[in-house]
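Note that this complex is displayed minus one protein chain, with the remaining chains in position.
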Amino acid sequence: MPSNALSDFAGRHPVARFIDVSLRGASQVFFQNNPVTGLIVLAAIFWGGYAAGNLDVGLGAILGLVGGTAMAVLLAANRAAFDQGLFGFNGILVGAAVPTFLAHHPLMWAYVVIGAAVSTVVTLAIANVVRTWAVPGSTAPFVITTWLLMLASYSFASIPIAAMGPPALPAVLGAGSQIASDAWFGILAKNISQVYLLENVVTGLLFVIAIAVSSIRGALFAVLGSVVSLIVAVTFGAKASAIGAGLFGFSAVLTAMAVGAVFNQTSIRVTLYAALATVFTVIVQAAMDTALAPLGIPTLTFPYVLTMWLFLLPKADLAPHPHHLPVSNGVLAKTR
Amino acid sequence: MPSNALSDFAGRHPVARFIDVSLRGASQVFFQNNPVTGLIVLAAIFWGGYAAGNLDVGLGAILGLVGGTAMAVLLAANRAAFDQGLFGFNGILVGAAVPTFLAHHPLMWAYVVIGAAVSTVVTLAIANVVRTWAVPGSTAPFVITTWLLMLASYSFASIPIAAMGPPALPAVLGAGSQIASDAWFGILAKNISQVYLLENVVTGLLFVIAIAVSSIRGALFAVLGSVVSLIVAVTFGAKASAIGAGLFGFSAVLTAMAVGAVFNQTSIRVTLYAALATVFTVIVQAAMDTALAPLGIPTLTFPYVLTMWLFLLPKADLAPHPHHLPVSNGVLAKTR
Partner (left out) sequence: MPSNALSDFAGRHPVARFIDVSLRGASQVFFQNNPVTGLIVLAAIFWGGYAAGNLDVGLGAILGLVGGTAMAVLLAANRAAFDQGLFGFNGILVGAAVPTFLAHHPLMWAYVVIGAAVSTVVTLAIANVVRTWAVPGSTAPFVITTWLLMLASYSFASIPIAAMGPPALPAVLGAGSQIASDAWFGILAKNISQVYLLENVVTGLLFVIAIAVSSIRGALFAVLGSVVSLIVAVTFGAKASAIGAGLFGFSAVLTAMAVGAVFNQTSIRVTLYAALATVFTVIVQAAMDTALAPLGIPTLTFPYVLTMWLFLLPKADLAPHPHHLPVSNGVLAKTR
């Protein structure tokens, strides 16, 4: 396996090891622990940023990934978790998000560095809290850190906003335009590319390939999550432009993977449970769009985080099932 | 006792058992474990819905009750908790709330079914979290599930809103009209009927009778909570129309019962503590009315849930008192 060969090499060279761990971090956003997956993910991010004319997204991702991982070294964080890249995946998301929503400005890079460092602190904090109930922290540290950075940007004249808001009271959505059936395939891919805040069909396809390199089952549930979320969003009459950009799918994709394939052992029963979770993620996405409208900030992956927690927390209360794998300690145990 | 006879019968017939458990669920909103109480509660809900010209509330309540209870069967939830109806009372509230706030529409019923099923998942999730501190989850799962459904309805063109919002920034309340003293009796009853989101004197009186069938003390504290909340709301100058509709009383009624009679052993000391909790619930109700104004969603029973948690959580920290019964595991131990 390429990842093992790379790891063996990495074990002997500190710089190579740091790169190996960072690449694993890039893959952990999709619940994988695989540097090849991480490499394809990074390439897909750069492609998506390049196509959107915003290379800062790719640079921010690299800076956030390295910053988050380096902060874990400085804090002497748990070695086993570190080796799996679990201190890089929130940093890379912070680094991709900041240049997506804020304008090009020198202080924006200070924001990325502070955000990446803090995301590792928050990762450790949330892991400590949620391990009480044996659920993972997942991307909650990214959401918390980035929400605070984005909210603060409204109060900082030197941190100009590029693509966010304006804050507005929620309004009832009227019946809108239909989604053309030939747009469906593109939306299914964008649902996946938006996990990294990018609206790009090629990026979405590369993400599926990246996941499949590490886990065919993971890739399958990502696609299933994308399909279910599209059907539900269209059925309930969500805003066509938001559906078209993949904004009703990215959290659902992560929920389907987490509940159906990563933190439970896949079975028919678990798949049905994951389907209900995926449907509910679309409702939570719509709910958070309403709730955050007055603040003018994006939901990020919070709809996934909330739904994933609600659907993984019951585990300890259910009568034992052979289908139910134990979930172990917080963010640290994702791949054990 | 009728409930025992019914239970004996229910034990031998699966369908009868399901009905028995469902009726207990309807009674658990008022902290009782009694199918006769549940039957009177259901009758009172249908009366209140009929009088308001909205039979969907009664149908939604039945659907939510059955849906929540059935989901617990599918999830093979804890048997002892199931037998007490602890997986039905959040579902019945979701089912009563959805048709209260949303317009008649086929997809509204899909909303009720999804909401009822998810409310049981959330019941298990919250129970797992709050058992850490030996407090009950109570109606928190209803609040969380229904808030998400209601917030989402603003973003879904096919889920039309009937009676909610519009979202608005909070405004300072000016001095308003007085409440006529001959309206007081009706308000005291409406304070209790609003636990199930109904504004109906007969429904309120039937609820008191339903509680008294199972617990005279419980009924007494419900009435005390209603009286205290009315005095406090009038003293602080809350909006007369909201007081008149019973909207400042329903959470206070539940707080008085929970803190004064259900989760503590009643005594003079505990009654004074419950009185402070009841007074504070009115303040929390006013606070949540302000806080949720920009989002255009109702507070539901969150003022009760928050105050109940704040006033039950200290228990472990207080010096031991013979008055203080131990609160045991989460939502599961309500009636132990």
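A few comments on the model shown:
The first chain written gets the first letter, and so on, giving A and B; residue counts start at 1 in each chain.
Definition applied: a residue touches a chain if its C-beta (ideal position, glycine included) is under 8 Å from a C-beta of that chain, and two chains touch if they have at least 3 such contacts.
Predicted model, so just to flag it, every value in this text is computed and none were measured.
Residue B:238 is the one among B:192, B:238, B:261 or B:305 that touches the chain not shown. Although one chain is not drawn, the whole complex shows that of A:161, A:179 or A:205 it is A:161 that touches it. Where chain A meets the missing chain, the touching residues are 75-79, 107, 114, 117-118, 121-122, 124-129, 132, 144, 147-152, 154-161, 165-169, 294-296, 332. Contact between chain B and the absent chain runs through residues 132-133, 169-176, 235-239, 276, 279-280, 283-291, 294, 309-311, 313-319, 321.
Heads up, the rule we're going with is that only the chains that are shown with their structure count from here on.
Note: centroid distance chain A to chain B, computed from Cα atoms, is 36 Å.
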